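Only a portion of the chains appears, each positioned as in the full assembly.
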Amino acid sequence: MKIMVINPNSSIAMTEHIAHVLNKIKGCDMELTVTHTPDVPPAIESAYDEALCVPGVLKLIEKANREGYDAAILACFSDPGLEACREISNILVTGIEETSMHVAAMMGAKFSILTMNQERVPAKVREGRRFKLEHSMASARPLGMSVAETDSEPERAREQIMRVARQAVECDGAEVIILGCAGMAGYAEGISEELGITCIDPTSVTLKITEALVAAGVKHAKRGFFATPPSIRRAAVTTKKAAK
Amino acid sequence: MKIMVINPNSSIAMTEHIAHVLNKIKGCDMELTVTHTPDVPPAIESAYDEALCVPGVLKLIEKANREGYDAAILACFSDPGLEACREISNILVTGIEETSMHVAAMMGAKFSILTMNQERVPAKVREGRRFKLEHSMASARPLGMSVAETDSEPERAREQIMRVARQAVECDGAEVIILGCAGMAGYAEGISEELGITCIDPTSVTLKITEALVAAGVKHAKRGFFATPPSIRRAAVTTKKAAK
Amino acid sequence: MKIMVINPNSSIAMTEHIAHVLNKIKGCDMELTVTHTPDVPPAIESAYDEALCVPGVLKLIEKANREGYDAAILACFSDPGLEACREISNILVTGIEETSMHVAAMMGAKFSILTMNQERVPAKVREGRRFKLEHSMASARPLGMSVAETDSEPERAREQIMRVARQAVECDGAEVIILGCAGMAGYAEGISEELGITCIDPTSVTLKITEALVAAGVKHAKRGFFATPPSIRRAAVTTKKAAK
């Protein structure tokens, strides 16, 4: 099994971090490639950043299709361009946001998403609707720290993540917490234990779920919502004709 | 990894069939037990049948917890007693209905469930609400054949499954079909190819997803909705005291 | 008119309490039987407890059908097995939870449910969805006292019920309060007066509504959702044939 994990931004440090974490948990017979999108912003903090990254992500999806991968994973917690990726892909494409929200919806009555700052909260609420899981979503709550800060002050980060997770549990009724940003990776286990709830690290869970879907032979439907774009189909026909 | 698959009814033939199918796809390092509930109806065709089966299912969940299993799977497409099972279980419990609905919701715009007969349709619609996935559900459609008939007339079964799946796709906008009954197992691949959509066999998909969740260290939250029942907690306290 | 009220747990004290309350308000021409389920837990505090009680409840429903009752009422505020009961019953079956939620939805903009402890809150929220009344439900709030405590400390119980009801009114916008547990019976009138809202005691209201439905000749539909289970139909056919 061969899976490509795409970091949609251009940060090499984050790409290496993802590779480090996933290599520890990947299936034994699995070939894992973690890559990033060149010439785009080093972080995705807005719909604007997403828009700039997606064309590069699409090229990587085409590459994954050409080079015989079994699946590709979007490893940014807003699944930028997921629908477009599926349109042009004949192999399974998953996103860490969609996948972890669905897992979270199964593991408790309601889930909450921890995001970096207050301004991203309405976007996270909207994502709940994007994936039609708004009835399973308790809230989105901001951490109030930047990725740089969580990196440089891990102890304060741990405390702050715990404080906000506890608010989600006690005020919003969350029973599952999704750590909705790379800066929070690695804190899941501590939260689960201390609060007696389930805490989800999106990238890890999504890798295992993607492996499972590939093993079960399940991929996204190529009719309707994720149908191959007419422009691609026309190009394919032209290429075929030219080849004759 | 050690997983117990529970057939909630008393049919030995169906239990063996499930074991046969799952043993072909289970992970190489995985110990799989497929068992059934004794002294209950041989098939589950109503809420009444479910109610009679659940107490026996709960005993098997207790056994799975005692005997060091990593997870248990309810292998009947109505997930009878799933909430009660999770309340009394410290290991992950999954249901083939909930799990396959969530996978289906990711693989296309909307999914439809094929069920055995017309009378089960409102129950399937209700299950969509039970798992808060009603916005991803296109419809439930009846096959109009009994399990006995699908067994004895496989060719007619294949044709009928294809006909009903096509109606779900063309009339209801389904892009994913869930084969919501044991009698339909084995037809998924044919449907996917012919209709250009995704067809899900719940038991197989759920086994792989459950393996993935165990590997990722994810289980249901034990706070709130799935909290251990007070009666069990009190009994545990009593037992502990008596042991002193 | 002949109505059977079923206490789904095995507590004789609670059964007698229900009988005492209902006998004071029952219609003059009405024959009332209040009974309980033997060999089950003495209280229902979880989905697990419900699952253990339902088979016994179903036997009482069969008895009510055999013995010429006009209706049966499930007198536990989670309506355990209501759907299964209706499947096997040709006489009307009502539940105190479903009935009081519908009455509450008519009597004000939104209603809140008072339940015993924090852990039952997500179950109560789910019940709102079970009966498709989530848009009329403001909240579920825990009393934070056990039934034993409300029994032994009635004055503290009164104060605590008032405090929590007031929170539901002032914080959640409730205009109707449902006293969602036997331990709160008898406090409705005081709350209505002091808070200027409507407070509902589920068992009393459900008895009167059930009498009204019997008088109006209304019972649940026996097609689709509450259709007689195939196993029961087959047994009936067998019995008839044997009788010939």
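Here are some notes:
To keep things simple, chains are lettered A, B and C as they appear, and every chain counts its residues starting from 1.
Everything below uses one rule, namely that a residue touches a chain if its C-beta (ideal position, glycine included) is under 8 Å from a C-beta of that chain, and two chains touch if they have at least 3 such contacts.
Quantities reported herein were computed from a predicted structural model and do not represent experimental measurements.
Every protein chain here is a copy of the same sequence, 3 of them drawn, and the whole complex in this file adds up to 6 copies.
By our rule, only the chains that are shown with their structure count from here on.
Bringing chain B onto chain C by least-squares fit of CA atoms involves turning it by 180°, to the nearest 5. The mean-CA centres of chain A and chain C are about 44 angstrom from one another, to the nearest whole unit. Note on chain placement: the centre of chain A and the centre of chain B lie 27 Å apart, centres being C-alpha means.
Looking at chain A, residues 109, 135, 173, 175 sit in touch with two or more other chains.
Chain C contributes residues 121-122, 125-126, 129 to its touches with chain A in the complex. For chain B in complex with chain C, the residues that touch the partner chain are 41, 43, 45-52, 54-55, 58, 81, 83-84, 87-88, 118-119, 121-123, 126, 129-130, 132, 223-225, 227, 229-232. Across the complex, chain A meets chain B through its residues 25, 94, 98-99, 102-103, 105-109, 131-133, 135-136, 169, 173, 175-176, 189, 195-198, 200, 204-205, 207-209, 211-213, 215-226.
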